[in-house]
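As structure tokens, the structure follows; a few thoughts come after it.
A single protein chain has been omitted from the complex, and every remaining protein chain is retained in its original position.
Order of writing sets the labels: A, B and C. Residues in every chain begin at 1.
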Amino acid sequence: MNTAALDAGKSSAGQFGGPMAGPIDQLRAIGREFHARNWSLGTSSNYSVVLSQEPLELLITASGKDKSALGPDDFVRVDAAGGVIDGSGRKSSAETLLHCLIARLVPALGGAAVGAVLHTHSVWATLLSGADLPRGSLRIEGYEMLKGLEGIGTHETAEEVPIFANSQNMTELSHRIRDRLSAADWSNLSRPPCHGFLLSKHGLYTWGRDLAEARRHVEIHEFLFEAVARSRSLSGPAAAGAPQPAQPRRQPQQ
Amino acid sequence: MNTAALDAGKSSAGQFGGPMAGPIDQLRAIGREFHARNWSLGTSSNYSVVLSQEPLELLITASGKDKSALGPDDFVRVDAAGGVIDGSGRKSSAETLLHCLIARLVPALGGAAVGAVLHTHSVWATLLSGADLPRGSLRIEGYEMLKGLEGIGTHETAEEVPIFANSQNMTELSHRIRDRLSAADWSNLSRPPCHGFLLSKHGLYTWGRDLAEARRHVEIHEFLFEAVARSRSLSGPAAAGAPQPAQPRRQPQQ
Amino acid sequence: MNTAALDAGKSSAGQFGGPMAGPIDQLRAIGREFHARNWSLGTSSNYSVVLSQEPLELLITASGKDKSALGPDDFVRVDAAGGVIDGSGRKSSAETLLHCLIARLVPALGGAAVGAVLHTHSVWATLLSGADLPRGSLRIEGYEMLKGLEGIGTHETAEEVPIFANSQNMTELSHRIRDRLSAADWSNLSRPPCHGFLLSKHGLYTWGRDLAEARRHVEIHEFLFEAVARSRSLSGPAAAGAPQPAQPRRQPQQ
Partner (left out) sequence: MNTAALDAGKSSAGQFGGPMAGPIDQLRAIGREFHARNWSLGTSSNYSVVLSQEPLELLITASGKDKSALGPDDFVRVDAAGGVIDGSGRKSSAETLLHCLIARLVPALGGAAVGAVLHTHSVWATLLSGADLPRGSLRIEGYEMLKGLEGIGTHETAEEVPIFANSQNMTELSHRIRDRLSAADWSNLSRPPCHGFLLSKHGLYTWGRDLAEARRHVEIHEFLFEAVARSRSLSGPAAAGAPQPAQPRRQPQQ
């Protein structure tokens, strides 16, 4: 057990920390950060970077690794079918198929090129994906933070984050995801129909043109999940009898 | 993507960390701290320091930057109209106008000189600003922590934090803010009518005579937002049947 | 008081931080991490590593130590009866008997060998163990994160975490735990009937084949405790009138 990582310490790799850090070091840093935020506890989660689109090749976290302490050997290179192609004999995560699906499908449907896919397990994502599964998607409306999702330029909008019932059958699950994403409307070239999706009582998948954008998309989705969940139990200001503000004010615009 | 910052690491600038750190290094440190506290996730937020009052010149975060990893080049100098004047070609945030407005208007109305303006996006600010928009302001009353706002010397008071409906039209929004702040009572030279304001389902704007005071104002507002929000769902002690304290006690003063 | 630890600093032991860190350094790192996560505040908690199965010998945290600042001398070696055998004169925790019980009993019942036992005090564990004590166990069902518990390969399952009424009589308590664990069904060699248990209004005991697995089990249990507790007060999506998702969608599989 690498104790250095337990202190949210720095990687010992020489490249770590510099602005020229390669994908492995960037993913190791993502792991430390997300684990510290409780988004990747207990060896959950997986992260990938697209090394090549044609043929499709991903660098992805190996199966069952402590994300707070990813070492240089904790990654595998996989092909479009999720098969490990770096001769390491290491096992990639069962969910590799979902990373490959996203990396190939989103651009094929008219979305932007996918440079990275991030899958996280936060408590808020876990809860909302379970609560709203019957509805089929989680509606997030009216928040300024929606503008952190690529192509959204106003708060006066709603994002419907698709929710899929969780499954251990990755083939079956990837088909359902493929079918539903394919049926969505990708005709608006600057704004995709979604920037991620949820697996019920499981977590979030999101992506971006590069790892920085994918990470931003995780942060935005997770912030919004917490806001939506907490808003469901927040009361308004004190009831009748609460003092009115003393200063005259203009009628607020709605 | 600068991985060093992902570990809440230190800036590589030589000046960083010393008590003589200039405004750029101070703002970079603010970014790391606020991002770690979930107040500046996903490239949200913007921070400025007033370099000069006449003519007005601000140093402000450039648009769309990861606040956990602000580099020395992620800032622009702007004039009173929010125009970039440092020849960098970098884009300042759309919300620069609000920083300029605050920096000019607050002293003009009789408030203290403004040395820095900080805009943050916390979940509690986002939720309360949405819930209390119909009322027009968020009332915070009776808390000792109110004394962290400049000019407040007692808990026996209430602060009404103005809430404005959010807008993407910065000109229109800045006019509404200007009109409402101008209509408030600034005649008490030691205590302004507010120390910040909220944009609904968006976040907090606050300021101070220098960056340290502005940062303190962020911390105080954010603490109070959490206290107010949580208080709306906290019950009192166990109902009838709860044991009375065993020791005799004086009647508590209210 | 060791101030270095207060800053979540690094241990001063030479071995600290390397992948070859021995059990003492690993347990010191666990203490810093768990204390930072609020799972081991106020000298609570205790951690052990099994040094030898026959005869049973454990390395365990000494009594009453600040877990954020465990020093090399803050550990004792104990035998199967919990007696200190390293001639140090230091006192082991009263709860040492529970570590010894788990280390001996779980393999004897058919579970995997126990290499480490971790006991933590989180708010969520404290609350749920109190709330569900009448039921006798805490039911956790349907979460993907259950797969972080050794031997669980699907979310379509439920884990019943036994809850024992707390007691200061360690002998009596260990007998109750022994009797109840012995009565459980250990016949599934790949999946034990539980991976930990709760003491009411006290905390979690969990274990693993080594310290890395025990730590993973703490993280998984604590994540699930928070998810279960928060789910008990989370409402579903907005009631009647909530807009339906705009895009046609397949019927979600349940």
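Everything that follows uses one rule, which is that contacts are C-beta pairs under 8 Å (C-beta built on N, C-alpha and C of every residue); 3 or more make two chains touch, one makes a residue touch a chain.
As the structure is a prediction and not an experimental result, all values here were calculated from the model.
> Specify the shown partners of the omitted chain in the complete complex.
Across all of the complex, the chain we cannot see touches B, C.
> In the whole complex, not just what's shown, which of C:31, C:82, C:162 or C:208 touches the removed chain?
Per the contact definition at the top, the residue touching the missing chain is C:162.
> Touching the hidden chain in the full complex, which residues of chain B are there? Just list them.
Touching the missing chain: residues 8, 10, 16-19, 21, 25-26, 28-30, 32-33, 142-145, 148, 153-156, 210-212, 215-217, 219-220, 222-223, 226-227, 230-231, 233-238, 242-243, 245-250, 252-254.
> In terms of residues, what is the contact footprint of the unshown chain on chain C?
1-4, 6-9, 38, 41-44, 66, 121, 123, 126-128, 130-139, 158, 160, 162-168, 176, 179-180, 183-185, 193, 199, 201-203, 229, 232-233
Rule of thumb we're sticking to: only the chains that are shown with their structure count from here on.
> Determine whether chain A and chain C, two copies of the same sequence, contact each other through the same residue numbers or different ones, counting it as same when over half of the numbers at the interface appear on both sides.
different
> On Cα atoms, by how many degrees is chain A rotated relative to chain B, nearest 5?
Rotating chain A by 90 degrees superposes it on chain B.
> Could you put a whole-Å number on the gap between the CA centroids of chain B and chain C?
40
> Once you find the CA centre of chain A and the CA centre of chain C, what distance in Å lies between them?
Comparing mean C-alpha positions, chain C is 28 Å from chain A.
> Using the touch definition from the top, which residues of chain B touch two or more other chains?
Chain B, residues with two or more chain partners: not present.
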